[in-house]
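See structure below.
Excluded from the complex is one protein chain; the other protein chains are retained at their positions.
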Amino acid sequence: MKNWPLWEVFVRSKNGLEHRHCGSLHAADEDMALENARDVYTRRSEGVSIWVVKSSNITASNPDNNGELFEPAHDKVYRHPTFYELPDEVKHM
Amino acid sequence: MSEEQIRSLERQFDERIARDEKIEPKDWMPEKYRKTHIRQMSQHAHSEIVGMLPEGNWISRAPSLRRKVALLAKVQDEAGHGLYLYSATETLGISREEMYEQLHTGKAKYSSIFNYPTISWADMGAVGWLVDGAAIINQVPLCNTSYGPYARAMIRVCKEESFHQRQGFEIMMKLANGSPEQKDMAQDALNRWWWPSLMMLGPTDAESIHTEQSMKWKLKRKSNDDLRQQFIDQTVPQAELIGLTIPDPDLKWNEERQSYDFGEINWDEFWQVVKGHGPMNKHRMKARVGAWEEGAWVRDAAMAHAEKKQERKQKEAV
Partner (left out) sequence: MKNQNLYNYILGIADNSLILGQRMGELCGHGPSLETDIACTNISLDLFGQVRSYFQYAAKIAGDGRTEDDIAMLRKERDYKNVLLVEQPNTNFAYTLGRQFLFDVYHLAFLKELQKSTDLTLSAIANKCVKEVSYHERFSSDWIKRLGDGTAESKAKMQDAINDLWTYTDELFHQTEADKAMVEEGFGVDVTRLKEAYYTEINQVLEEATLTIPESKYFQKGGKEGIHTEHLGYLLAELQYMQRAYPNMEW
């Protein structure tokens, strides 16, 4: 018989914050995954909302391509506010 | 890949770790790194799961409701910690079922301390105070280990475990301050758990394999002997505080070293238990294998139901 598949669990710790990945678990279906996530990852009131995603449904970038994916952004300093000069008199902008 | 390319990759890999960069699941890693991590992390997970048994043994007999809920919550945490650690290990390309298989067939090890029996309520105190105490010493440095998923799991584990040792110490303290019968019970538990707890921190440095490599990969930050000394130095004053005696006639404060000298550990006993001949090895494995095998029909049913549900959903969609 097949084993229970793996699920990734995302928990929102309180309203106003994003869901964050907090770990994974095994479950036969999505209902059970949600129940298990509640029992495993929110035992100490860690959350107000849970997402579960079957791990096999996640498409991940390949670290071998990190050069082409992420390095081109490194020299685009003009995307950051510190790139621009301001006179000292302008305190907040 | 040529051997030279591999060597170059390995050099870069080691440099990344030396710079305190984390390694993540899909990153290239030396095969030995992967294997060593699977071994250590799964062993750690197995220890949590097998470790549920000696304490689980007293849930139904806890002397008060307050103690019962604390113990239940603690043993449940151990299941959670096993789960976090199995999940982290799965990122290295091995399934939980394969790891169970290795545990059940004796191919994988778990902490030997759980092969001792818990024969009195005071053992719940001793296990929490000493065994969790020794475990914390081992675990805290792992929050900073090089493999990302392991480090993250350990941060969670350490945060949750902070109440475990207190729970045990409180039990001991209450007994030590209780009736003569209770105090005897506490002392007896300390007598039985002290030496196995020292052994739990691993063989002496002279006999320990893997250490150098593990240090480099931050799987280990201190040697076994250093950890043991740290454990003794922090625990002896705690025992004194509650009026219990450490069962070691050679234990003596060394002013020069600013540490305790201690007596000889019975390493024959340690190796006997490691090799599977401790008082409870067979019993513990029987319990784990039993739970897994008796649960097979339940796990199968859940999968079968999930598939039927999925099919029904698809039919409805059509």
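The first chain written gets the first letter, and so on, giving A and B; residue counts start at 1 in each chain.
As a working rule, a contact is a pair of C-beta atoms (placed from the backbone, for glycine too) under 8 Å apart; a residue touches a chain by one contact, two chains touch by 3 or more.
Worth saying up front: this structure is predicted, and the values here are computed from it rather than measured.
Only one of B:13, B:121, B:193 or B:231 touches the absent chain when the whole complex is considered: B:121.
Within the whole complex, the absent chain has one touching residue among A:11, A:27 or A:50, and that is A:27. Interface residues of chain A facing the missing partner chain: 4, 25-28, 31-32, 35-36, 39-40, 43.
Chain B residues in contact with the hidden partner, per the touch definition given at the top, are 49, 52-53, 56, 59-69, 72-73, 75-76, 79-80, 82-83, 86, 121, 171, 174-175, 178-179, 181-182, 287, 290-291, 294-305, 308.
Everything below uses one rule, namely that only the chains that are shown with their structure count from here on.
Distance between chain centres (mean CA atoms), chain A to chain B: 29 Å. Contact residues of chain A toward chain B in the complex are 1-4, 6, 22-26, 28-29, 32, 40, 43-44, 60, 62-64. Taken together, the chain B residues at the contact with chain A in this complex read 24, 26-28, 76-77, 80, 83-84, 87, 90, 95-97, 153, 156, 160, 296, 299-300, 302-306, 309-310.
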